[in-house]
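Excluded from the complex is one protein chain; the other protein chains are retained at their positions.
So, chain A:
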Amino acid sequence: MNPERPWQIGVDIGGTFTDFVLLDSRDGRLFNGKVLTTPQAPERAVLVGIAQLLAQHDVAPEAVRHVIHGTTLVANALIERRGVPTGFLTTEGFRDVPEIGTELRHDTYDLFMRRPDPLVPRRLRLGVPERLRADGSVLTPLDEDAARAAIAALRDGGAQALAICLLHAFRNPVHEHRLAALARQVAPDLALCLSSDLVPEIGEYERGTTTICNAYVLPVFERYLARLGEGLRGAGLTGPLFLMLSDGGTVREDVAARHPIRLVQSGPAGGVQAARLIGQSAGAADILCFDMGGTTAKAALIEAGQPERSLDFEVSRVDRFRKGSGFPLKVPVIEMIEIGAGGGSIARVDRLGLIRVGPDSASSDPGPACYGLGGTLPTVTDADLLLGYLAPDRFLGGDMALDVAAAERAIAQHVGAPLGLSAIEAAWAVHETVNQSMAQAASVHALEKARRIEGYAMVPIGGAGPVHACAIARKLGLAKLVSPPGAGVASAFGFLAAPIAFAHLRAMVAPLATLDLDALRAMLAAMQVEGAAMVAEAGVPPAQVETRLLAAMRYAGQGYQVEAAIDAAAVQAGDRVALRAAFEAEYRRLYGRVEATLPVEVVGWRVIVAGPTPKLELATAPTGIGPAGKGHRRAWFGEGFVEAAVFDRAALRPGDAIDGPALVEERESTLVLPPGSTALCDAALNLVVTFT
């Protein structure tokens, strides 16, 4: 640690609030801050919040080593269509590929299903005469005059960014590079994105969509970063600015500015990194991160300290929770499942006489019935209030009084009456249904990943997470739950916990048996050098750089691949048996069998170059003398009301133990401890819950 610059700042721009975490790396002290997000100029909230936080804790800007930032800006620009007019250049005859898509209905039975409107309208999509064969060799040379004319036409049509995706360019970028050179001459002001740079993978639709999305947000994001960087330097923060990528790595701002699409899930990735660190601080390496907010819940798996990753993501879904209804992106992300079940999710009895919760949400306007803002439909929060889990007079620290009678009316009318249940029984049924659907989603996700999560520890974050966490952990058969203080600013905290890292991907389709090892070694070495340079520029000493190698493989004839971690020594030694064994171990884990007689082919390689994972030493607090209670409240856990003890989270000290039924309150959330659970406060002020 640099003793001159001991402070680090994490900033997370969310939809409503921008969250801050200030960490003193000398002693692990953490301070939080929160200001309202300023959607028109998001950097304003960041600058204001940082200035406030530094002033409040008497920290000089020069003492800040760096700022690490995550943001929903990229995702929101895509969802709300606030990018720049973008042009698309492709091989002649294929301009409509981004509009035609997969031709599949994401809902077989919905006659009225809609696809998202293409980001690039048809008039700004043009083809140029050129053609590569499937092996990457040139069949038709690029017609440069036609290309210049097309670029000029797009410029004149109002395009401010240009996405270029030619057929088979992932094998040979020659024509894409030439088009880029021409574009720099003809229209030097256009922001340029090449599919061969961004996603060197087979599949023209997905590669094209990813390139388009990147181009569409690039100028907006670049300008934002410039304003933010200027503002930070103006405020005396001269250290580097890092950004959190969707796969949980951080990169310097200049790298992020070229690949904004890699930030599409930046904020949630920070939450997962936080869960990893919180879990580890309590001695757990296998973690289920559970993040429940107002409209959705997300779950992610972390095994042996490594979050589960994927190379597929989807953005701008027409139907938010329906796979296939958005734009597919080929970008590295931390894999998460998202379901439409948050505090504001609406409960109802459906045509089959079953309780359904979500995916529609009362959100904050009109909000749950108990907010008294005009909402009359019952929500998860209304059920939680009736069950006694939330204090009507202490919600958001007492800033908002909750209306119990309104909640009761809504639940009784819309759920109780149709099923012949009392209001409280109906509230319990709603609570159980939402818990069950989240437990099921998490368990399905774990099964898809072939993970046995019984030994995992759950880390609940987000406002509604701690209310539901214990019940869900129990349904999943988890033995342990680690509830951190300040779950509401977990993402910003997580940014500080992520390593400097960048993943490079390269396609190389070849049978394992005839794989050209010399070419492979050369390619991997180049990827490693490129990644190491990025990491070194970010200030990581070479001795601390780690490289991980993964190969995507499949049986010849299959279309989906399985990614397996590869020992670099096996590649150096040309040990094809070891490569096959690595693939088959993963394949067996996923699908339960291997095909010993079939040939294996390699599809692509991923090199992750990373600096060390920051070791954040969290401050320890003095041992307490037994928890200070705030009295009791009636709460329902399925079999009649019981008296649950109520505690103030801020007053808890290491060593304090609480037996459920109990409610542990903080400003933005309440940890609900059902009967049969016990919480113990650890040195980092986590509540570690076990079940009997």
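Definition applied: a contact is a pair of C-beta atoms (placed from the backbone, for glycine too) under 8 Å apart; a residue touches a chain by one contact, two chains touch by 3 or more; residues count from 1.
Everything below uses one rule, namely that contacts and distances are computed from a predicted model.
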item	value
Hidden chain of the complex, named as in its UniProt record, picked from "Assimilatory nitrite reductase (NAD(P)H) small subunit", "Cytochrome C oxidase subunit IV family protein", "M48 family metalloprotease" or "Hydantoinase B/oxoprolinase family protein"	"Hydantoinase B/oxoprolinase family protein"
Touching the absent chain when the full complex is considered, from A:188, A:353 or A:631	A:353
Touching the absent chain when the full complex is considered, from A:31, A:321, A:555 or A:691	A:555
Option touching the unshown chain, where A:203, A:392, A:539 or A:654 are the choices	A:203
Per the touch definition above, residue among A:36, A:419 or A:573 touching the missing chain	A:419
Identified contact with the non-displayed chain, of A:41, A:60 or A:139	A:139
Absent-chain interface as seen on chain A, which is shown	93-97, 99-100, 102-105, 107-112, 114-115, 121-123, 131, 133-134, 139, 167-168, 170, 202-206, 349, 351-356, 419, 429, 432-433, 436-437, 440, 444, 447-448, 509, 555, 557-560, 590-593, 595, 598
